[in-house]
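Working notes, structure below.
One protein chain is absent from this view; the other protein chains keep their places.
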């Protein structure tokens, strides 16, 4: 493995820390609001999975593209979305990314290359392939990064998409965030092999297993994959082993796993803590700076909440708009 | 590899030869009738692929099950269907397997374990998994053999089905007849790996490549696979390399392949000729016997044609029947 | 009688059949210890074990097709599709396989399976988790389509569906899961193809399905106060459709409003309007046939917009009053 991540400037690595904090605070807030019944609908939190989102987007250029999932807040922030407009969307407000029409599962920012979260498991995978096809046909040099979960790799769309991307050598990096469970189905019951990354072999696509809770490793492997994809050598499949700390969505009794397992991941594999420790050890940051970053991320999320709460509801006149272009 | 096939009685091996002849004569006749416009619709002939059909069904018991494809006449005959009722079906007659309602792409004989041909590429794969599930749940000891083409392995249903069969350890043998092309798409353009059998690895399913034009090899590998499936060790994926001599369906200019390639397969890899030669070499059969078998198969097909031609069209009264049970 | 919820009624019906008939089993995503996305199968894996309450991978095509294959070979699967929007991924197996094998095979084989699936909006789940797509399957010969509106109906119709030798798509409305009604503990069957007159009336007929039955009843109550006598007919099953009851009611009242939650354009309301318009009831019509359905938009997330998308009690009242004025 290269040491691409380690070679990045202080500014860059600190920003990664900031992003991870943003993601965590964002989702912790959302969790709180759901518990209080202040938000409508449902949501899927990625607390514990911050490193795979931030690490995956680390080597991307602004005009590279991503497709995301139902568990997409992290991808969104990592790809540069503004937490205030995200939060406003969750509040269903007109200032939200989707003017309140999409909600948590459909945040998109097409102009910034975020082609959208997706409520259909596996539904976004072919879209990423299509986006990569545009890049190839128009010779744009852009890469599409396609996020999905372990559960999604059992959908037909996963299979068809990887095959298509491979035979056309499209610039797409497939990122499977294996958080050990679907909604409740343990990956070990649903997949009869050890590493999902090995599924790349069915398509002649190189597969890489990564510790998804290690930002540096994630970023390094991604950087290589993005380079390969951009250079025209075709897609890569990356499996980031990780864990979601929270339930699948609201009201999940989590009967399908043990509290011990949860505790182990929280205490021993916290991606933020690990990265912060590395920054401190390497002398890239001081304790005070770390605290400042944390605090400023928290402030930003609090401002996002304020922004959302003070935003208008969409007007009824807009209900029929935006169906057709 | 075992020598299961070679150990079978003269009666059995001669019957395999007879079946291959039946299949070839059947499809040659159908070809002729289509050319003459005597049959309606379309058809997909399996001339050249006789050994994979007969070899795959060789180790099956009567109550084992198969699901077949649009190119299914061979599977049908190998699983014990009567050519006369098959031909009647192609003629759309009431004596046909489907009373004339199904035609070439939907011949089924549910009572004999033939759960049907299928016009949807990949459409029959999940059905076979379900049939195997019945066998497992009811402890019937039956195996389901699931036929499909190389092209079908790019469909999502292939992927989802193999995964499901594997995690549930279902008694199903997946048989991919890789005849090098879909309708026109060359497998080498549509799949970025050498052997489709390797796709089994994505599911922890053992994959085996077989010379599909060698009846003995096909039968041996199948026998092992069927045993494994029956014993409860889960599915197997077999890739039979073969070739269709004819066009994909009627009116195929075959621009996607060369006449030389066709000639090579016809002259050097004819599955019937190869098996006949083995029978003669091993002294399992005399030239005269071989000729008698061939002739009697031809006679049987001619009688089937007569039967079909003399059968009635379905009565208009039956048009609304058979939708609901 | 005992009151239980719609979700409990479904669970009880399922469990009772499973105790009687070992060929019945349930498969679906997260239906095991999790109890299903809406808790319908909660506790069932504890009673029936993981063999008969089968947690599946997320692969709607394969699990639907596996149910078809199992049904064709002697089992009686009940498939839970977690949200009815995901039927989009299973359409081939439902439409090209389950619905057609029997006919294609000339009457050999049959497919006794039930697809239970939650549909409808009202939970803030947005465009991909809130649709009402029953019109699609109702268009397909070989399928039967059920839409229970009460806990009582759900239990009785589910039994009929599970005993039916054909593939039945059984739509459960998410918002109704918690609604309660009197439900006998013992088993009972409500035959498929029998509409229920949920309220008798003489001036106007409202034909309503699923959650709209309740809105129609609420509207009827208000209208009664305003001197308009409303008959509310709940078809309960779209296929087979009880045309007789519908036509009789409309012939009696001479006015009709059809209400469903699905998008109006291309919804099953058109079929019902068509059936009425070409029936003898046509001659009794004193006003145009009115249809109410959702606006032609994907389901919006914002709760105010989400609600505004589909017919509400006031919309029904307004439509009835307009119809009474013959407009």
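Order of writing sets the chain letters: A, B and C. Residues in each chain are counted from 1.
The criterion applied here is as follows: a residue touches a chain if its C-beta (ideal position, glycine included) is under 8 Å from a C-beta of that chain, and two chains touch if they have at least 3 such contacts.
Every value quoted in this text rests on a predicted model; they were computed, and no experiment measured them.
Enquirer: Of C:13, C:32, C:142 or C:235, which sits in contact with the chain we cannot see?
Expert: Among C:13, C:32, C:142 or C:235, only C:142 touches the chain that is not shown.
Enquirer: If I consider the whole complex, including the chain that's not displayed, which of C:4, C:127 or C:248 touches that chain?
Expert: Of all options in C:4, C:127 or C:248, contact with the hidden chain holds for C:127.
Enquirer: Looking beyond the chains shown, say which of A:11, A:111, A:260 or A:288 touches the absent one.
Expert: Once the missing chain is taken into account, the touching residue is A:111.
Enquirer: Using the touch definition from the top, which of B:18, B:75, B:101 or B:142 touches the missing chain?
Expert: B:101
Enquirer: Using the touch definition from the top, which of A:157, A:179, A:192 or A:214 touches the missing chain?
Expert: Answer from the full complex: A:157 touches the omitted chain.
Enquirer: So which bits of subunit A touch the chain we can't see?
Expert: Interface residues of subunit A facing the absent chain: 65, 67, 96-102, 106, 108-111, 115-116, 118-120, 123, 125-135, 137-138, 144, 156-157, 159-161, 163-164, 167, 321-325.
Enquirer: For review purposes, identify every residue of subunit B that touches the missing chain, sorted by number.
Expert: 40-42, 89, 92-93, 98, 100-103, 105-106, 118-123, 151-152, 154-156, 182-185, 189-191, 252-253, 255-256, 313-314, 316, 318-320, 323
Enquirer: Since one chain has been left out of the picture, which residues of subunit C touch it in the full complex?
Expert: 61, 85-86, 88-89, 91-92, 95-96, 99-100, 103-104, 126-128, 133, 135-136, 138-142, 239, 241, 262-263, 265-274, 276-279, 282-283, 288-291, 295-298, 300
Please note the rule applied: only the chains that are shown with their structure count from here on.
Enquirer: Subunit B to subunit C: how many Å between their CA centres?
Expert: Result: the chain centres lie 41 Å from each other.
Enquirer: Could you give the separation in Å between the centres of subunit A and subunit C, each centre being the mean of its C-alpha atoms?
Expert: Result: the chain centres lie 36 Å from each other.
Enquirer: Between subunit A and subunit B, what is the gap in Å from one C-alpha centre to the other?
Expert: Using C-alpha averages as centres, the distance is 45 Å.
Enquirer: Using the touch definition from the top, which residues of subunit C touch two or more other chains?
Expert: Within subunit C, the residues that touch at least two other chains are 56-57, 59, 61-62.
Enquirer: Got the subunit A residues that touch at least 2 other chains?
Expert: Each of 154-156, 189-191 in subunit A touches at least two other chains.
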